[in-house]
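Read through the structure below, which is laid out as structure tokens, and then see the notes.
Note that this complex is displayed minus one protein chain, with the remaining chains in position.
Residue numbering begins at 1 within each chain, and the chains themselves are lettered A, B and C in the order written.
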């Protein structure tokens, strides 16, 4: 048993870190967040060149065929850079849904262009009730047409096609389809734009059954948690650096236990989130019977931890942490969006309870 | 408006503090806790001489006729001394029940001897389900006889008569009544002994209806919270003293913010509990429409605060806090017993919710 | 202990209530969402109206157009103002903090010169205390003032100045003796913000707004007669201002928080969770109840503190409890709001679907600053530890 990264995993993580640091430093991220869509075609093309757009998908569709642990590592590094744009929506979410629910022909049609970097996409899930419980979805396709609304759809404005979760199946709607209307929502996370997507008798192609979604959503949820880990790590790094250099009362503020012990807690929360995320990635990859529990553990813990790490980071920075210029609040905003996405901590605690208490529990696979 | 103590209230509080410090110092408290009943007749007689046994009861029954705020102050000081024995059971609980539910004749018979120091008593409420919800009481009197069990009855072994809450009324059972069996429960709080009380066709005198209990229990709950405040204050005092004198790394440990800031939190929690308790005493005394909410606020906050203050107190003492010789754990044990008595924080939060959310809320009486 | 209002308090409240009933502007709701630059003349006018009713500075002595209001009356004042959702006053720092400091430390000439125009909102005041390198450590201030004949020449930078953009005058703390121990060589000077060399820049916060400013002083000449209190006694003068700050906070918070929780309960009745209204969800109920209770306890603590201060007359270190309590409670409250609002919680003002026009998302971000501004939670715990509990200094 070896719960450390293999050499190739270390290599992937390091090169991703260097890639994002080089191609999407803070200034670039801030520039993109001020744009309407936070999307940059040149950056996307570089992501494609790295193979990131096809990272976990089969080579048959132009993917790289790596595992879920590798996806976690990549998302962790993307989170550290606060990568703006539709990478999560397109590759992680839409890609996983396509990979899970559709036929080889549909994969060739929709997944392959994602892997190849030619298409952007997203998945429309939530409705006005904003419930992550699939039973609360009302939208129904009739005669290959959709009429209704989806809320909180990330990056819809630059999607070439939108995957739509309806009661009676999973559908693809082309960006140019008649009756499709996309309007921005003004939300806290400036680097991942949200939209309302309206359908009015809009033609939609059925690509699979909703039963396949659970697995895809688990992958997306774990990857979102991994992204939170990267954000926590960056927040911790910035904060520790500040605590070493900022002086008050003639000493670096990190000398004061009120500051230092909060940094220690940030470290504990970050590392614990990382452990949970890596385990979830491994459990998903191995189709371990506790994979769904592991995903909920990771999302539950990381949702809360990202918020508390952010709170501590801002607090330790003092007035400086409250300024627009300091990046900490940008990570904090992303953490807020991600905290509720795919279910908040309360949602996942209840999901864990239903699996552990009611079902008698599948014990996490043990050594 | 004046939310400070009046001169006579200050006097009562000071004299109670001096009285308990003189008559029940730590050594005496420890001696009594090692006895079977934690009861000391000489100490009781001195409590009576001070008027404490009749503090809030009408002069017509030999009481002193003071208000509920004064009761809070007395219980706070009793809590600070960790007063062992049946003062809470007899005076606060049994006394308040008698005062609330019974006729003048019954008061003469039962309340007057309590005021006069001649009788000890207690109230038997909980049953094997240990629920503080009155609807869960099963015991029923039939033809003036009781058959069944009551659990967690404090100080029953030295009660001259026991007040019993049944579904169909409030009853008095004489300590010498046939079919009465009292057996000790071995519990965490060493200074307030608990018992199982069994009735087997035991004669019982009906003294009132259960509808009158709510008010009496509110008084007892507030007084128990006041006692917790005294315990918190003592824990804080011992801990701050230790933090000033104990040295590690060449400095008093109170110099370290990890210690000092915990002391500050203990202070905040203690003072906030005190504010809530004083307000509850006043609201009860004035029959303010928010009295029940105020009681739940005090019990909820003090139940949690007493535990966290205790946790911090032990932690700051380090190894010394974990020893039998240090009094902090004795307060911690009392806090544990009192935390659940008359409903824990969760119970009172739900009670607050039912009053504030469901009933539209009686706003706390405002200035 | 008697929590009923005395007849004097009742009279004060009733007089205020009836004055407010006929004088509070009805159209504040139309103005409050607008940029402060636009609504500022409106706020000046409102303050002048209050002044006409002798309500602008109730805590001030009668000789300075105040009412010598007791602390309890001051609390009643803010409660009544919050109850009718009255607009704030334009010169709130001048009235709340700086005016009282001038009354306490100023010369007769200074009082005559500044006090009337503070009251009338003719001259708006700001405060120059924090610096980029002196936030929690106020004694480490570096802004220099050097005496040249009859004036000081000031050089340095201040941050986190409210009302800097509109300030006519500034209560500025400067270092006048570089050789003295840290908190010794400081002096408070009153600086005309129109003096050459004063530059005001907006300071953008994480909420996106610019509530605060940065002030830059480059060779700014300040007449020596503008020293407030004694030269090199600025520490005590500034601390006195901060005590007023700590004391004045909180008085109106109870009604504001109460409004938050009432609105939140109302929202919880309408938002579905697990197939029933969130207000019926046991987990949400626990959190709302805890928060409701803490809002009341905050008020009980404040009432006790006011009563204690009424006895002693001067705000003391126990104000630190209030500061910690309200700031951390507000953060917990906003977190509960977020949990109830779910995905909607992240929508900002301007989004047509944002609940209460984004009030909750704004408050979520804004409350992050509560535990930093006006003395961080860490500084407050230092104050409790050292000044209240008598522990050795930890910093």
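In this section, contacts are C-beta pairs under 8 Å (C-beta built on N, C-alpha and C of every residue); 3 or more make two chains touch, one makes a residue touch a chain.
The structure displayed is predicted, hence computed values, not measured ones.
Student: When the whole complex is taken into account, which chains on show are touched by the absent chain?
Tutor: Across the whole assembly, the hidden chain touches A, B, C.
Student: Among the options B:21, B:41, B:130 or B:214, which residue touches the chain absent from this view?
Tutor: Residue touching the chain left out of view: B:130.
Student: Among the options A:279, A:322 or A:342, which residue touches the chain absent from this view?
Tutor: A:279
Student: Write down which of B:16, B:29, B:259 or B:298 is the residue touching the left-out chain.
Tutor: Looking across B:16, B:29, B:259 or B:298, the contact with the absent chain belongs to B:259.
Student: Looking at the whole complex, which of A:74, A:172, A:284 or A:300 touches the chain that is not displayed?
Tutor: Result: among the candidates, A:300 touches the missing chain.
Student: By the contact definition given up top, give the residues of subunit C that touch the hidden chain.
Tutor: The list for subunit C reads 281-283, 286.
Student: Take the complete complex as the reference. Which residues in subunit B touch the chain that isn't displayed?
Tutor: 126, 129-131, 133, 151-152, 185-189, 194, 196, 247-250, 256-259, 307, 311, 314-315, 318-319, 321-326, 329, 332-333, 336-337, 339-341, 344, 346
Student: Could you pull out which residues of subunit A are in touch with the chain that's been left out?
Tutor: Considering the whole complex, subunit A reaches the absent chain at 1-6, 9, 69, 240, 243-244, 251-252, 254-257, 260-261, 263-265, 267-268, 271-272, 274-276, 278-279, 282, 286, 293-294, 296-297, 300-301, 346, 349-350, 352-353, 356-357, 361, 363-367.
Methods note: only the chains that are shown with their structure count from here on.
Student: Taking each chain's centre as the mean of its CA atoms, how far is subunit A from subunit C in angstrom?
Tutor: Subunit A and subunit C have C-alpha centres separated by 40 Å.
Student: What's the distance between the Cα centroids of subunit A and subunit B, rounded to whole Å?
Tutor: Each chain reduced to its C-alpha mean, subunit A and subunit B end up 52 Å apart.
Student: Could you list which residues of subunit C touch at least two other chains?
Tutor: Residues 378, 381, 394-395 of subunit C each touch two or more of the other chains.
Student: Check each residue of subunit B and list the ones that touch at least two other chains.
Tutor: 256-257, 261
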